[in-house]
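All protein chains but one are shown at their positions in the complex.
And now, chain A:
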Amino acid sequence: MQIGILYSRIRKDEKLLLSELRERGHDVEKLDVRKLEFGVGDPPEGVADLDIVLDRCLATSRSRYATQFVDSYGVPVVNAPDTADLCADKAKTSIALDDAGVPTPETTVAFDTDSALSAIEEFGYPCVVKPVVGSWGRLMAKLESRSAAEAVLEHKATLGHYEHKVFYIQEFVEKPGRDIRVVALDGEPVAAMTRSADHWLTNAAKGAQTQEFELTPEVEALVEKASDAVGGGLLGVDLMETNAAQSAAEQSSGDEPRDPSYTVHEVNHTVEFKALNDCVDTDVPAAVVDWLEAKAETGVPA
């Protein structure tokens, strides 16, 4: 098959995929989006003949526009541009998850520092302010007091890109020092891990410890629902356990601890899986390529 990969930086994740694709004898076309010119109606050379294109752009803007263009040429692309558009924006993701009935942290968006401060005070402290675009845990703020909130809002309003003037405020979820990352293919989990840290942020990119997580039917069902909510594809669904404190208290008092409940706080559309691949028995890149081959054969609606 002729398989294109949109990229501008080759991480270990892309190397794993490239290696798997080449080992299977596929003709891989590396598409460096920095060098391509996407004409309206006219695809860049070599793109029109591809059986499928996989978006692995790190930059959100490149991912959103490049997939839109590839899709417009009638070439199957995963993830789909609508999925990229939704997942790239935390506010849009929150709306999509809530609309689909997926439990997600309580969230408010405000566009002015006064209304944002009012929303923060309604949440109470601590609460969380996040940029609507961004990842790896960057520019996330856990607000412990009104004075901290005022400072963060002023900084965002004064120094931030216009997207930082969209104040995305969220309840602080008392998770048990870890969250859960599930990599899924059209809603079907490939593998999952916990990411643990003493810090309130538990991103693998920030050095969290990773360990395989045994999927439960409840998590599997939530992942499928979250994936459907954003249009499916190769996704990283992040969940937090919401009643860990009560559960631990029940256990220590000798009562039967209740089963964990979950909330889905993020869905990643250009998911990194190298940390997951290192801590599970499943061959994650092989599973992704199996899925990609099936997509190319059956055809992705372009």
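Quick note on the criterion: contacts are C-beta pairs under 8 Å (C-beta built on N, C-alpha and C of every residue); 3 or more make two chains touch, one makes a residue touch a chain; residues count from 1.
The rule is simple: contacts and distances are computed from a predicted model.
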| item | value |
| --- | --- |
| From "Formylmethanofuran dehydrogenase subunit B", "2-oxoglutarate synthase subunit KorA", "Lysine biosynthesis protein LysW" or "UGSC-like domain-containing protein", the hidden chain's UniProt protein name | "Lysine biosynthesis protein LysW" |
| Touch criterion as defined above, residue of A:32, A:49 or A:106 at the omitted chain | A:32 |
| Residues belonging to chain A that touch the chain removed from view | 7-11, 14-15, 18-19, 30, 32, 34, 58-61, 133-136, 138, 161, 205, 236, 268, 270-272 |
